[in-house]
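In this view, the complex is presented without one of its protein chains, the others remaining in place.
Then we have chain A:
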């Protein structure tokens, strides 16, 4: 169970990126975080990943507080961030330096199999397409078998077809992995949020806080023509529109 308690982040320039945020995510759930730019969703993700320190509050996994990057958390960034001097397999195995070489390579090969790129194990990152590189990034995040997988706008740099393909593929990977990790996906793409998440968190800036949580009870795989898909999407649009959200909050 991932729990975030009373989390705040104030930057040195005075920006109040996150203000007193509480969130619990049950194991194996997929949560999408949406909100306007500057609402603190990326800051929240970076704090959970251990890349930034919170000004106050705590992030816990199964009750254990985290104080930095941790192998129980995997991260997929907007860009693949592969190291160009390592092969695909070496990139995937990068985070397993503490393991013996044989096991490291074996697990990297398994992770590549999971994302359907075993045939690219010895390729260089420059030889991959954008979608393939992002799949390698997913394999790299999954190789340490994390409890929580954080995805920061993972498909936003890709074209629409590749994005849809990777969303579908991500769910297949999630279902196919040994222990389905909790996934937290930060996205601007409302369709992506509805297609992936069990629960959608809507954030608002100044300071970054949660203004609404929307459960998504649609059968998977999801697509836009599915009954109920547009209803969830319209509700999200309404929540993201400041005036309608204010009215919704007042009536709640």
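In this text, a residue touches a chain if its C-beta (ideal position, glycine included) is under 8 Å from a C-beta of that chain, and two chains touch if they have at least 3 such contacts; residues count from 1.
Note that contacts and distances are computed from a predicted model.
**Q** Can you pick, from "Acyl carrier protein", "ABC transporter permease subunit", "Pyridoxal 5'-phosphate synthase subunit PdxT" or "3-oxoacyl-ACP reductase", the UniProt name of the chain not shown?
**A** The missing chain's protein name, per its UniProt entry, is "ABC transporter permease subunit".
**Q** Of the residues A:51, A:64, A:160 or A:237, I need the one that contacts the missing chain.
**A** Reading the full complex, the residue touching the unseen chain is A:51.
**Q** Going by the contact rule already stated, which one of A:5, A:79, A:109 or A:230 would touch the omitted chain in the full complex?
**A** A:79
**Q** Even though one chain is hidden, which residues of chain A still touch it in the full complex?
**A** Answer for chain A: residues 49-51, 69-71, 73-75, 77, 79, 81, 83-85, 94-95, 97-98, 124-126, 140, 144 touch the chain left out.
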